[in-house]
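Of the protein chains in this complex, all but one are displayed in their positions.
Right, chain A next:
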Amino acid sequence: MIVNSYRGWYEAVAHAVMPPVMSQINDPKVAFAYLRPVCVLLTKEPTVTNVETLSEQLKDVHEGSLQQLQEYVLFPLRFVLKVTGGKKEKLVQAVAEAVSYVLERTCVQSWDTLHDLFSELCSCLCSPTDPGKPADTSEELRSAMLRCLNALLHAAYGDIVFKLYEPRMLPELGAAISLLLILGEKDKSRDIQAAALKCLQSLILHCDCTQEHVVPSSDERCSVGGTMASFLPGITKALARIITGDLRQGHAVTVRAIKVWSRSVGLVMEDSQLQSRQSCKTPSSDLGRIRQLVVQRTPDWVKGTVEKLCVLLKRIISCTSAHQHWRVRLEMVELADHLLATCGQSLKECVGPLLEALVGAINDDEPRVRERCEVALRDVSQRNQSGTASKNLTDVLSENLHSLATSLPRLMRTSDDQKKLFVLNVFLGYLKVLGPLVSVVLNSAAHLDRISKALMQVLELDVMDVRIVEERSYTDPIDGYSSSHDSYTAHTQRKHFLYFTDEKIFSVLMEICRTLGYYGNIYLLTDHLLDLYRQSSAYRKPAAMVLNEMVRGAAGIAVAAPANRLDGSEFQGRSASTEDLKATVVSILEEYTSLNNWHLKTVSEETDTDRQDQKLLSPFRLQSISSGDIISSTANSLQVIPSSSTSPATPSSISTLLQLNSNIWQLCIQLEGVACFAQALRRDFRPLLMTSLYPVLEKAGEDTLLVSQAALSAMMDISKACGYSSLKDLINDNSDYLLNDISVNLQRLSQHPQAPRVLTVMLAHSDCSLLPLIRDIVQDVLMALDLSYDHSAALFCSVLHALMKALARWFPPSCCRTSKSLSFRTSAKQEDFDICQFLLDYHKQKELAEGTGIEEDETEDLEVPPPPECEDADDAGGRDVKAELPSHLSITKDIMERCIHLLSDPSLRLRLKVLDVLEQCVYVLSEREDELLPMAHRCWPALLQRLTDDPLAVLRAFRVLCTLGETCGDFLRRRVSKEVLPKLSSSLARQAPVSAKAGPVYTHTLAYKLQLAVLQGLGSLCQRLNLSEADLDAVCEACLPYLSCRQPIRLQEACLSVFRHLIQVDPDTFWFTLNEIHCPSSYTPPHPDLQPLQLSGMGRPRDEYSDNVLKLLREEFGSDSLTHNKPVI
């Protein structure tokens, strides 16, 4: 405490130079005179007031003077303590506070004072009746006493404080220590617990407060250590109880207890002390009975103690390493560091657990813990480098790793998530600490086997989820993909594992794999894991997962920057070079995409096609069609087939279901793997796209939702990793590779049925720059189709459909006709509101018809020229037949040619598909009428047949007709009115009375479906073809019966839609027609000169038609007041 005494002097000087604002008494003599009366008074009358007066006055005295008057001031206070014997609590507390004040500002130079005060304070703390127990005093008093005791220990002068640890002091010291321990353990107040432990910490000379402390020499330390050895068992046990005790006691107490534990063990078991002879010197013989208390730190004693300590240590570690409060975990790191630093030799048995504690904290969530831990581990490795123990440490670490790997599966099965996480963190920590030595450790077959098996078992997937198999992506690839990429990335199925659910655990496991890859020998690991992969189907998925992450790790992706390494080589990074990595990736990819591992069954085949057929024919499907645009309505919905439609679950079906699930997951993992490899190699992966992109695209076209999604996200990862700006770029840049495989595989369709699918996916994702290459491949497709009409026509039709859709997207035809009809319609609408203009026009027309307004013909002439021009263009096209068609058009023609043949295929599914393709063909070809019309002519007979086919086909045939009508209206109008409409209207008219009378069962008959289909399609057909009035009348005639409310409701609805379309074409006529049937209001002319209006529907009673007619009039012609102004001719 030399320093302490100096401090007083220094401050005295400081004050002399710079007098404080409220000047303190600096002259000892003045101070004495100032304090004397109070001290005397206090001695005479020991009251609280007097003590407080003294305390007040003490504050006016400068520390330097106080030091000189220390004995004098303390005397009355101690006297009071003695006199009261701790009876009057208030008084004692005031005294204790005053003493603390004095001690905190002075230092104790005489042993007697120290000794006396120590024992007096201790006796005040303990209960007067039972000295072993703390007194039952107030909390404030105990707190004050502890503060006082702490101040005393701090104030003790350097020479004398060590007398406290002489053997003859053992009884007193022991009493104090046990008292403090009891307070620390049992007291109800946390503050007192902490204060007591703090005191104890001061007592073992390891206080960590900001004040300056005695620095014991090695001899002194040795003697203190020897003395404390007697109390070590008691201290460590009690503290361990505190540490492992109630979690609610708050982290401050636990932290303090851990600190005291580690310091006391460190003090007693210090290597340097135990190695020197002094520790074993025999105590002097003049101690009497006290001699029994003295402990000799002999090797035997050390051995026994270490064993016990080890047990305690393990308990402490297990209790605190996963503690919720980071300060506790930090303190554990401190403990491990301190003990490893000071007594690594003597506590040999504890090195394992201590390292484990350190290693477990290396992945701590709290950065401060992590940093401290890294520093500690670096120190450990440095210490081991300098000494001979390096070998040992590596051994310890690898042994720990081995045993951990052995117990890992068991732990993962039995413990809770918190514990699992910790265990895995420790595992990871070992790998990180071992660093490059991991590859050495893995060279041992036992280690490699243990670790990989452990990972295999831990990562076992739960494949029970039935939905996986059931989920289907009926999404049309083109519409689906181009519309929403986000939804795909967002919807990634989580993997379900058998042994854990926490996502954190999974991420730690993945980091373990990456770290293995980073440090381990990549060839060795790959070979071993691929062996496991091949060995059993149970290991296949985990092995693939590990391989994927390992490769990523080997590339240094998402591996924490290595801070500690045992061999100290700072700059040696990952073990694998890019070349190694490439070779590894190639071999893994080969395995993944080999026939057995890639072409796995994900769909139970027997149900697949049937189910699709059923789906197509189900009423639900019909409804969705009727609701309008089929493509848009089903494109974005991922349809889940209700499980009720599957066969009841028999045991065998469950097992196959599991098998399918497992296959799906395996594919997903392997697809993820391809993405991982791309990330690992980045641009170097580009050459590998030659072989790997095709399989991925193959899966992207798969029906199973999960697989196709995984493939899609893999594609996106690949394109990002390889430096392509988008999926489109990825596919366009590698289209030659893809098309090559497609072309070769198309020729061997029986072995490679996936080829058309790949083409579909490609088309969905690329743009027209692909066309030159596509043109090449389309020839292959068509040839393959020609060679296998009966087997795979359906498959090809979907390709052709995709192709045509892509073409339609890439080359939208300049659609002049639709806009024309639109403008016609709008102009018709405008006329509604302008009677004047109408009458003027009418007048003009009439004049023209009578031949009067010939001079105005010039304006007409201007409008005449276009037709001849058109003819010219046609002629030119006719003359110049050799001019090469743009390739997309020639492709379209080729495809259309095939469609004509396939239109009459016996399979309904195929026919429907072909109709879809045909529609697209017509749309694309509409650009060139001279090409379209001959083709339309050729497919007309087959198309006509479809109009009397299954209702579904009828509907689609209608759509084709409509598209055709839009583009080659004139050409088609006559045919429709001659060949189609009479048939349809007659059949409608014939069926109308039947359906009107039929019961509810009728809706299940084919006749009904046909009626419905025709009615649903007829309206738009009429509108698109711009039919003549006579035809429209015929249609109207045929449909009118269906406005009856006696008809089935859906037929009524369909009929309403027909009328809506008809009204669009010619509003006036149909307004009149409807009003003829039923007229809700009478029309009074606006001027008396005009004749009153007579409509046959007027004043008619409500009948079966009135509801629907009214509905139409209301919806289509607005309110009745508007119809009021309607011009009628």
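In this section, a residue touches a chain if its C-beta (ideal position, glycine included) is under 8 Å from a C-beta of that chain, and two chains touch if they have at least 3 such contacts; residues count from 1.
The criterion applied here is as follows: contacts and distances are computed from a predicted model.
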From the names "GPI transamidase component PIG-S", "3-methyl-2-oxobutanoate dehydrogenase (2-methylpropanoyl-transferring)", "Guanine nucleotide-binding protein subunit beta-like protein 1" or "C2H2-type domain-containing protein", which one matches the UniProt record for the unseen chain? "Guanine nucleotide-binding protein subunit beta-like protein 1"
With the missing chain put back, one of A:Ser743, A:Ser766, A:Ser798 or A:Ser977 would touch it. Which one? A:Ser743
Using the touch definition from the top, which of A:Ala446, A:Met783 or A:Val994 touches the missing chain? A:Met783
Among the options A:Pro37, A:Pro687 or A:Gly723, the absent chain makes contact with A:Pro687
Absent-chain interface as seen on chain A, which is shown: 687, 690, 736-737, 739-740, 743-744, 747-748, 772-773, 776, 779-780, 783
